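Below: one structure in structure tokens.
For this view, one protein chain was removed and the others were kept in their places.
Note that the chains take the letters A, B and C in the order they are written out, and that residue 1 is the start of every chain.
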Amino acid sequence: MLHCKMLTVVREDRILFKDLSFTIKPGEIVQIEGPNGVGKTSLFRLLIGLSTAYSGDIFWQGSSIDKDREFFYQQLLYLGHKTGIKPELTPLENLQFFQTLHAAKQDIDLWFVLAQVGLAGYEDVTTAQLSAGQQRRVALARLWINKCPLWVLDEPFTAIDKSGIAVLEGLFVKHAEKGGIVLLTTHQDMTLDSSLLRKIELGGAAADEDYV
Amino acid sequence: MKTMFRALFSAFFQVVAKELQGAFRHGSDILNPVWFFIIVVTLFPLGIGTDPALLERIAPGIIWVAALLAALLSFERLFKDDFIDGSLEQLMLSPFPLAWLVSAKVFAHWLLTGLPLLLVSPLLATFLSLDIDTYIALFLTLLIGTPILSLFGAIGVALTVGLRKGGILLSLIMLPLSIPILIFSTMAIDAASYGQSYIGLLALLGAMLITAIILAPFAIAASLRVSVS
Amino acid sequence: MAFNSLADFFAMGGYGFYVWLSYGISFLVLAVLIINTLTKRKKILKTVTQRIAREERIKKAKNRKDTL
Partner (left out) sequence: MWKWLHPYAKPEKSYQLAGKLLPWFVVLTVITFIIGLLWGLLFAPADYQQGDSFRIIYIHVPAAMMAMGAYSSMAIAAFVALVWQIRLAEMTVAATAPIGAVFTFIALFTGAAWGKPMWGAWWVWDARLTSELILLFVYLGIIALYNAFSDKVLAGRAASILTLVGVINLPVIHYSVVWWNTLHQGPTISKFGKPSMAVEMLWPLLIMIAAFATLLGALILMRFRNEILTRESHRPWVRQLALNNVKITGKN
């Protein structure tokens, strides 16, 4: 369970959001919505503990994420705008690195996973030679090999076509059924049944008016 | 407990291995700081004359200043690329302690930049007509001093990695911090060239190294948390 | 013949160390260069076959539907 209490973020001299509170329960797929620049990425970065410039509290399974980082990070998978893929390594090596560093599933056929994300034939080329879309697919391959209950995905559908989105949505639903949490932002239309998807609206009027 | 240690060490090993793998894939790039080091050292005899007595007198300073400059060139690589491609974020989100992982990165950095300096040091000793005792002192100070440089440098890079134009700023931060290493090392080499004992100075450097090994990783981790947020 | 015995030959009139060091290092470096050139050729050809194998895999994967 992820619980946020009275989150307020001020960037330079602008209030991104104020007194934001919400709770996300296991088995939920949550989409953070809002216009560009409203602070979706900023919110994500504080939810995962990368940014500490905020007031308020964030709890994972009842304990503050700033206090018990290692416990939190064992259960967190984050996918940001930057892929986190090393261009001088191959997709295979990148995933192996991810496996060791994030204590992911070891007994899994990485070749199969890479074929799953549409990278069959690119497993052993250095990632620098791949297109931006293919590099994102390498990053997405992490979704198949991690054991984390909490997924925080910033624009996971970038450079993915309709049928690919459907595959990813299927994966999210399966993850939620097992008691996982998916937290995401996206500009694309999702085909997901709206009963499965919860939306949290960020910003809007409240955020726009407040200049300090 | 045992499996935890094994996981810790395999993470450390993986970070080092991937750093080396990536660096070697760039081919001759990894030798550039060393070549820079050698070329800078050769400029001095060309600039001030080849009298062996004079060269031997100023050799410690030359070599250490050149080593500092070469190290400065290589620091950017430590976290900058990782910051740009996002793997630094992922490193920070790993369940392993960040201080531990960055020590692995610093160790890999030393293997790629400090160690080559040690390996080419005999060459420079001949260029600057050092005698064998002075050379041994030089080698020992480089052996102890270059890891300190890597650790200090990593703090500097961690502090500036988020800035768009961190390059020159990094030098401004780093050079004053490395003055003690420069002074103690050249003092030790000077003492050796007069046949005096320099154990005390080496011990001082060693103490700095141990302190740096223990404390710097935490400073690096904390700086990264500031830079990346 | 400039030398009377094999020992003389190896001694090189007292300069044996420098002469043999020169010859040794020179031929060592040349050998490294030659080996490097030969292995580079092998490596190039190997990357080409790797690419051919990759293209095969891509062709095979074309028909799958459940991928991204």
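Definition applied: a residue touches a chain if its C-beta (ideal position, glycine included) is under 8 Å from a C-beta of that chain, and two chains touch if they have at least 3 such contacts.
Fair warning: this is a prediction, and the values are worked out from it, not measured in the lab.
> If the missing chain were put back, which residues of subunit B would it touch?
Looking at subunit B, the ones touching the missing chain are residues 27-29, 31-32, 35, 39, 42, 45-46, 49-52, 126-127, 129.
> Hey, which subunit C residues sit against the chain that's not shown?
Looking at subunit C, the ones touching the missing chain are residues 1-3, 9, 12-15, 18-19, 21-23, 25-26, 29-30, 33-34, 36-38, 40-42, 44-53, 56-57, 60.
The criterion applied here is as follows: only the chains that are shown with their structure count from here on.
> As a quick test, compute the distance in whole Å between the mean CA positions of subunit B and subunit C.
31
> In whole angstrom, how far does the Cα centroid of subunit A sit from the Cα centroid of subunit C?
47
> Show which residues of subunit B lie in contact with subunit A when the two form their complex.
7, 10-11, 14-15, 18, 21-22, 25-26, 81-82, 84-87, 89-97, 101, 225, 228-229
> Going by the contact rule at the top, pick out the subunit A residues touching subunit C in the complex.
The touching residues are 115-118, 120-125, 137, 140, 160, 163-164, 167-168.
> In the complex, go through subunit A and note every residue touching subunit B.
Touch residues, subunit A against subunit B: 45, 48-53, 70-71, 73-74, 76, 78, 80-89, 93, 96-98, 100-103, 126.
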